[in-house]
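Okay, here's the structure, questions in a sec.
What you see is part of a larger complex, with each chain still in position.
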Amino acid sequence: MPRLEGGYAPIPTPFTPSSDLDWEALKLNLEFWNSFPLAGYVVLGSNGEAVHLREPEKLALIDRVRQNAPEERQVIAGTGLFSTTETSALTRSAAEAGADAALVLPPFYFRGQMTNDVLARHFRTVADESPIPVIVYNMPANTALDMPAPLLAQLSEHENIAGLKDSSGNIAKLSELRQGAAPGFALLAGSAGFFLPALAAGADGGVLALANIAPQICLEILALSRGGDWERARSLQARIARANRAVTRQWGVPALKAAMDLIGLSGGLPRPPLIALAEGNRRELQTILTEAGIPAAKETE
Amino acid sequence: MPRLEGGYAPIPTPFTPSSDLDWEALKLNLEFWNSFPLAGYVVLGSNGEAVHLREPEKLALIDRVRQNAPEERQVIAGTGLFSTTETSALTRSAAEAGADAALVLPPFYFRGQMTNDVLARHFRTVADESPIPVIVYNMPANTALDMPAPLLAQLSEHENIAGLKDSSGNIAKLSELRQGAAPGFALLAGSAGFFLPALAAGADGGVLALANIAPQICLEILALSRGGDWERARSLQARIARANRAVTRQWGVPALKAAMDLIGLSGGLPRPPLIALAEGNRRELQTILTEAGIPAAKETE
């Protein structure tokens, strides 16, 4: 597998009005995303509503994304479940379905018992048994479990644990890991809200909800930072911060899907219990997208 | 269905050394529990490691417990999943497998979007579609989501939402609900650590991890409080508080299973990522059980 670096889109899962997987919508969205030099796609991440999907749906999704993505584009599948054994099994199935790597949440239900030792054992077992590289997924906003730097540094030593997606926004931790993690361990920012700061700290790329609706801006931030033009990068980063918060922390998946609809992609509705973004918020979101300079899909494809 | 009241055991799921369901151990444990006048069993609760089980295992467990329990004893199945539709489906299957009621966790992954309205819609939909009564399960230690009194009072008005199991330990909320909830709405304490205080606040009973290893003490607290002997009840309550913390908040399911082994039941190991209670903690647990006056299973059956 090639190195984990660059911009990744954690793609939402489109549903038909009757809440089935909407393959046509997926294909159209991918055509848009395929037209940008993203490094890959994360299927079955938080934005993909992995927790709302049954296993056959998960595997079918991986397969379809793999079929509809350029060959060199990485397909990363979220495979974290609460049981170690189930996580391993799903990871193997995901690999067979075409995933290049697995993004693994910690098992967070029994939070009080998740000591560093227990978590280390879990991730090592999954990585040992996985035919594809494992990426650790730290997402405390959803899991209420924040993995500390020493644990992550320790996990980075495993030969089949390839990197970390960190959505906590704790850049001090990323910076500490840039020094303390094993060489070659990939650090991926988990949100566009801190993409440039994470790159400044040495991140290799990002898995960015915003890349679904503004891939050109996300990739421009990356290119500008790599080219040394941090001033223009900073300006872009500031411009999209509010929009990013709207489609992540503030209003979540319903807003990301609404934003896709607003720019001409196929967002649609999330599965219940998530509901459509309220109409008033939708109007506010339109204003926020406009202020961020996020163009309609047609104009940029 | 009869009223929800009295003492319930949220039974652990026994596994064989190869981590399969251990039907023999389940049967032996049930023989012990059946010998006490518990009101019923909660299968697939937190202590049942529901999150570590596949759906066929879940349904088989419900069926076996139903087969091995006295007819009038209630079997309550944990059926909460992250998707509303999946929760409804599992609830229906659980009913078919023999469950008398369903215990439903809130969908906690997208915590930031779980407004009272969203949660109310979720629980109402599940209750509308369920052939058996629904019990709301508030368990913030595991879910990092604490449902407030006004939401719970609102849910209590639904004719197929029969009660609440509250494991938060917030007795002020129980007390407020005793006044504000619909008449007949059952309030069940979610831990023996505050069983008597909850009864004082008007709880109808409790779903108590400790009832797995000390059913006689839990039921004695209930009987004493009903008989007006609060002084002796208080003394028993204080005596078991430390032991209760050991097998819940402090060391969790591994300790509950170890305690079952220590008193002569079949606890065994949890499924990974949970691990066996560390040897040093096991020794401390033995002391704690002794100090609480929890007898060996044989002596009391």
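We call the chains A and B, going by the order they appear; numbering starts again at 1 in every chain.
We take it that a contact is a pair of C-beta atoms (placed from the backbone, for glycine too) under 8 Å apart; a residue touches a chain by one contact, two chains touch by 3 or more.
Source: prediction; values computed, not measured.
We see 2 chains here; how many are in the full complex?
My count for the entire complex in this file is 4 copies.
Rule of thumb we're sticking to: only the chains that are shown with their structure count from here on.
Please tell me the distance, in whole Å, between the geometric centres of subunit A and subunit B computed from their C-alpha atoms.
35
So in the complex, the part of subunit A that touches subunit B is made up of which residues?
Within the complex, subunit A contacts subunit B at residues 19, 46, 51-54, 82-86, 107, 109-114, 118-119, 121-122, 125, 141-142, 144, 249, 251-254, 271-275.
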